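Every protein chain but one is kept in place in this view of the complex.
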Amino acid sequence: MAFSEEDFQVMDSIIKRYPRSRSAIMPLLHYVQSKAGYITNEGIEVIAKVLQLEAAEVTAVSTFYTQYKPTPVGEYHVGVCTNTLCAVMGGDAIFNSLKDHLGIGNDEVTVDGKVSLEHIECNAACDYAPVVMANWEFYDNQTVQSAKDLVDAMRAGNPPAPTRGPNTLGTWKEASAVLAGINDGKANEGLQAGTPTLLGLKLSKEGK
Amino acid sequence: MTTMQEVEMISLVIDGFEVSVPKGTLVIRAAEKLGIQIPRFCDHPLLDPVGACRQCLVDIEINGRAFPKPQASCTIPVEPGMIVKTQLTSAVAEKAQRGVMELLLVNHPLDCPVCDKGGECPLQNQAMSTGQGETRFEGVKRTFQKPINISSQVLLDRERCVLCARCTRFSEQIASDPFITLNERGALQQVGIYENQPFESYFSGNAVQICPVGALTGASYRFRARPFDLVSTPSACEHCASGCDMRTDVRRGKTLRRLAGDDASVNEEWNCDKGRWAFKYVTALDRLTTPMVRNSDGVLVEASWPEALAAAAAGLSTNKSAVLVGGRATYEDAYGYSKFARIALGTNDIDFRARLSSDEERDFLAAHVVGSTSTYRDIDIADQVVLVAFEPEEESPIVFLRLNKAFRKRALKVTAIATKLSIGVEKLKGEFVKVAPGAEASALSSQTLTNKSLILVGERASESAGLLSAVAALAQSSGAKIAWIPRRAGERGALEAGAIGNLLPGGRPVSDAAARVDIAAVWSTQSLPTDNGKNANEIIAAVHSGAIGALVVGGVDPLDNEASTQMLAALDKAFVVSLEIAPSAVTARANVILPVAAVTEKSGSFLNWEGRPRKFDAAVADTHNRSDLRILSMIADEMGRTISLATVTAAAKEIASLGRWDGVKSSLNKVSVATTPSLSPNEAIITSWRRLLDLGTLQAGEENLAATSRRTVAVISSKRADTLGVKDGDRLTISTQLGSITLPALVEEIHDDAVWAPRNSRGSELLSQLGVAHGAVVKVAKA
Partner (left out) sequence: MTKLVPVLSAHWDEKDSFTIEAYTRNGGYKASKKALAMDPDAVIQLVKDSGLRGRGGAGFPTGMKWGFIPQGDNKDHYLVVNADESEPGTCKDTPLLLANPHVLIEGCIIASHAIRAKHAFIYIRGEVTHVVRRLNQAIEDAYKAGHLGNGIELVLHVGAGAYICGEETALLDSLEGFRGQPRLRPPFPAIAGLYARPTVVNNVESIASVPAIIENGAEWYQAMGTEKSKGTTLYSLSGHVNNPGQFEAPLGITLREILDLSGGIRNGHSLKFWTPGGSSTPLFTAEHLDVPLDYEGVSAAGSMLGTKALQIFDETTCVVRAVLRWTEFYKHESCGKCTPCREGTWWLVQILRDLENGKGTEADLAKLLDLCDNIMGRSFCALGDGATSPITSSIKYFREEYIAHLTLGACPFDPVASTLFEGASK
């Protein structure tokens, strides 16, 4: 794909957020993913150009961070937390069953391009363990069955809404645009907090 | 900064010994001062500290307060009252170092028996001193594809890498070429390039040299030798006037590699890739080994030395003769040519500038350059540096590194008066004063400098009439210093040796009777020729007019001049004695060919642009090849007009006994600026310079090096591109009456009137193909 004049305008506005242009490299990489789906060579060269860097310097940054993908991922990128707590409580079982169910391994994509799978580290939702992320939206308190149902629905084109997130699950590219700082108007959708988040407050109101 | 600053000294105790070092010194170097070697990998005295490898951990306490854990001695500056315990006196430091060494080897392939670094490897050496004999690691090592080319010249073996980041820091901090970076992270972190952009830095070899393991290797040395099979000789680089200290490593009479030497006042510990990797010409060129004489049938035939010397002497004795000596001669050889011209030939008709030059330049050299004392240090302390007809990265790379250091450390302001913005000036974030070719002088005159400023003027200044006059005027009005930086290694030495028509050795004006008396006394001669000699172009013209009948030519490429056809015709016409290392356009036309030694085969010195002697010994012994000086001395003997310079030592001694001229220098008559031509839409003014890596003779046979050279392009401004309907990558034809070249176009920052192409690169040999290189009107068209 080629980046359009409008894309360059957006990139320019991203650069302008910062006192020094190089700081924009991370949102620009997210932006490249929102357009190309992953970090393409073209994307690296475009960023190098707009930030007046060498392409090698952009590569050095993009390969450091695991969210920047060197190859295409699925329309729905599924991350199963297999850090200790989630793993022990069922994350390992969920991850293994999804691999079997989808017929793909870690960091692989289904042939239809719909779903990719990654075992991820702690995603700051331990009180909702075991946790599955899809395009970095929360799917809390998962089981083997709920996770299989989730990816089946993705492949069928109608994934359920995240547990704590917007009313519908967006695509990988749409999520990448949000991470690049582009407002998709969905901030007010979804819960303000799940039950565990509110447990202390509730108990306090009960006098504890 | 002009006076020496008081250096505050700090005393501390290391392993029980007190040592006093300047404030700011790092602990690891304070320990070196005591002879205590703390093992290290990432530490390098010329790179910013990083503290990454953790090999240099020591225990430190300050005023009775101990750091809770060992500290990296390469990152901690000394402080008063500091007590340091290294591995020699601290069990904790000792264990920490052994622990780190063990970890460094966990993923190292331990393939020393097949590694080029084996025998001179800091990892190998320090594993012996600081490691344990047996590894406790029983697991699986990280593996990578074995060496990958990160350029045609540099190979990377990621398995051997200890990730000290010396190479990446060098590329970024010293060369400003961040083409190699650390990529990925954790145990998969690795040095790498962006896949479509190889590590094509002019300085890439330094990264290889400072690699403390065998991870980076140069293609040309790979698997060639063991360090202990090599004989190393300190040497000086012959490729340019930067004056790098070098080391030449030879095995069985053949140079296998050259390394940057360590001279803090000149090249620090760096050099450029040309100096490092262009040495095969000595053996690659079809070397001349036997004298040849043109027989009565006009055919060159092999001759004995006595025959050849007799033939040369006869031809030179019976003709009015002149000397053309190229800018690659050593100081002593140039002195030999200078004395030979005056004593043996009785003439001042000698010129070392067998290139584009002018009389304005000759006067400028006599008035402002010979004997001048500008140095690298002046770059370090300048408040501003102005580049005039000079692209340091291409034409004197160590000057570029020094400018870059001052830019990075203290934001030195650099101003380039130039027709085109160069990569080097961009890296220096230099102010680009864009001028039309030929209009440099007026742009320069409007600069405001101080007596702390420095004007670096290149040899191309002679190509713009009035420019050197403007340099002199600006220096006079502002008090700024001038440094003239020629491209070739021998030019400053040749100037000081008087291998030019208006000067005798030591900067003595030919026109000054007292100066002539000085020289005549040392040379034991009654008198010396009194008139200023002809310049190179006048000598050629005189051959055509019949005023000169013979030429002594040494190290000259006739294609280096715009008037190459006249030059070749003159060589055909005159009786030519050629001193050369390999067949050339000159030897093909010579009457007598006398083979001479290459730089690595003889001793001597160059004077770099500073005028600083760069002495070297023969790195390759027993080649039987003689220096130019020795051969000139033999011809003179044969002519019965002895110059008594049988050896380099004799010449050096005589030069020293002459000393410098302390009388009045000749002055420069102001030359006025030529008017800029008016152009029709399909015309432009040509401008060019030589790239560091190009078709230069001394780069012959270095294919790996050549493949890292910059792309040959024709550069035009966006305005001209619009006029011509040309975009980046389209092909552009530049033509003159002599010929034309067609190159890919590149739209860049360049004066709208100008078109730029490299002067001597593949597909763009301007002097021979177009007959012009700067300032002339050419036709441009979309191909």
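First chain written, first letter: the chains are A and B, and each begins at residue 1.
FYI, a residue touches a chain if its C-beta (ideal position, glycine included) is under 8 Å from a C-beta of that chain, and two chains touch if they have at least 3 such contacts.
What you are looking at is a predicted structure, and each value in this text was computed from that prediction instead of being measured.
Colleague: Have a look at B:Gly99, B:Gly346 or B:Gly549 and name the one touching the chain we're not showing.
Modeller: Candidates B:Gly99, B:Gly346 or B:Gly549; residue touching the omitted chain: B:Gly99.
Colleague: For the chain left off this view, which of B:Val162, B:Ala311, B:Leu705 or B:Ile750 is in contact with it?
Modeller: B:Val162
Colleague: Which residue, A:Asp7, A:Glu42, A:Asp92 or A:Asp152, contacts the hidden chain when the whole complex is considered?
Modeller: A:Asp92
Colleague: Considering the whole complex rather than only what is displayed, give the residues of subunit B touching the chain that is not shown.
Modeller: Where subunit B meets the chain not shown: residues 49-55, 57, 68-70, 75, 95-96, 99-100, 102-104, 106-107, 136-137, 139-140, 142, 162-163, 182, 184-189.
Colleague: Write the list of subunit A residues that the hidden chain touches.
Modeller: Output for subunit A: 17-20, 22-27, 29-30, 51, 60-61, 64-68, 79, 82-85, 87-90, 92-93, 96-97, 120-130, 133, 135-138, 141, 143-144, 162, 164-166, 170, 175, 178-181, 183-184, 186-188, 190-204, 208.
Definition applied: only the chains that are shown with their structure count from here on.
Colleague: Could you work out how far the Cα centre of subunit A sits from that of subunit B, in whole Å?
Modeller: Distance between chain centres: 52 Å.
Colleague: Sort out for me which residues of subunit A touch subunit B in the complex.
Modeller: So the residues of subunit A touching subunit B come out as 41, 44-45, 53-60, 63-64.
Colleague: What residues of subunit B sit close enough to touch subunit A in their complex?
Modeller: 177-185, 192-197
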